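What follows is a structure written as structure tokens; I'll ask about it next.
For this view, one protein chain was removed and the others were kept in their places.
So, chain A:
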Amino acid sequence: MPGAIHAEGLVKTFGEVRALDGVDLDVPEGTVLGLLGPNGAGKTTTVRCLTTLLRPDSGKAVVAGIDVLKNPDAVRRSIGLSGQFAAVDEYLTGRENLQMVGQLYQMRAKAAKARAEELLEQFDLTDAADRPTKTYSGGMRRRLDLAAALVVSPPVMFMDEPTTGLDPRNRQLLWDVIKRLVSGGTTLLLTTQYLEEADHLAHDIVVVDHGHVIAQGTSDQLKARTGGERVEVVVHEREHIRTASEVLRGFGKGETTVEEHMRKLTVPVTGGAKLLAEVIRELDTRGIEIDDIGLRRPTLDDVFLSLTGHVAEARDNDTEKEAAK
């Protein structure tokens, strides 16, 4: 059975640019898919195709069991979209914005009003409810935007870089909201440039680049693909580096790298926590004082780098958004 969000062979070209070149996705009901990729990879275009904002040149898309191309209005009734730019009217108050969106979801005025009240409460915006959103901080606006996407508690949600540009506190706040949503059974497709975010929130991750899916799997699977674990040691005294290096050579499955100025040694290993304990014991026996030691696994940043050949934060910021217009 196809998932709550299902795409097959999505293709979209803008003039010469093949923004999507056959994207396949499947998000099982009640799970979170993290769509990762550098700017211009096709993340936003994918979201726009799945949310009826853009007609793909070819391919198939089914959202909440409804064919996006055949019955877009029914899809619109079942989805919530929270975009990259907080799409709220800056001259309307928070409450007016939510009421308007509710009414446009075809709720009666009274029901829309009650729902707005509920959401303002839930998103901690009650105090600011009657101020034009122009006066809101970036984080408040983003929360209101997300609230607007949740007016009808849609079974399927799309969030396009929901925390880009937010401070850590507001990011944490949004993460909490997203986790609550998903635990309530909502299916979510989330695009992000923050690998940490995908690691934190997503069950499955799809990496796109140049309009192609280049990798997919759980965060653990992707990390395993990139390479195994490493032991990282920071010794207290610089003169201990040599001895420590000898110890690590005994346990390692490859070359030990040393960062002299950090007094840090890294060696690839297999054997996990048990091995780590042995390393600690051995270092202790030799009388080497350590500041820090740990078993490190590759971060998604490492994954990203090895898959795409470049780091996650890409440069030419607006190409995709421009193309999407």
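Everything that follows uses one rule, which is that contacts are C-beta pairs under 8 Å (C-beta built on N, C-alpha and C of every residue); 3 or more make two chains touch, one makes a residue touch a chain; residues count from 1.
Definition applied: contacts and distances are computed from a predicted model.
Note on the omitted subunit: UniProt lists it as "Transport permease protein", one of the names in "Na(+)/H(+) antiporter subunit B MhnB", "Transport permease protein", "C-type cytochrome" or "NADH-quinone oxidoreductase subunit K".
The hidden chain makes contact, of the residues A:E8, A:E29 or A:E278, with A:E29. Check A:G9, A:G22 or A:G65 against the missing chain and you find that the one touching it is A:G65.
Shown as candidates are A:A111, A:V234 or A:I280; the residue that touches the absent chain is A:A111. Interface note: of A:S137, A:S153 or A:T270, the residue touching the hidden chain in the full complex is A:S153. Listed here are the chain A residues that touch the chain not shown: 4, 29, 51-55, 64-66, 68-69, 72-74, 76-79, 81, 83-92, 96, 100-101, 103-108, 111, 132, 148, 152-155, 325.
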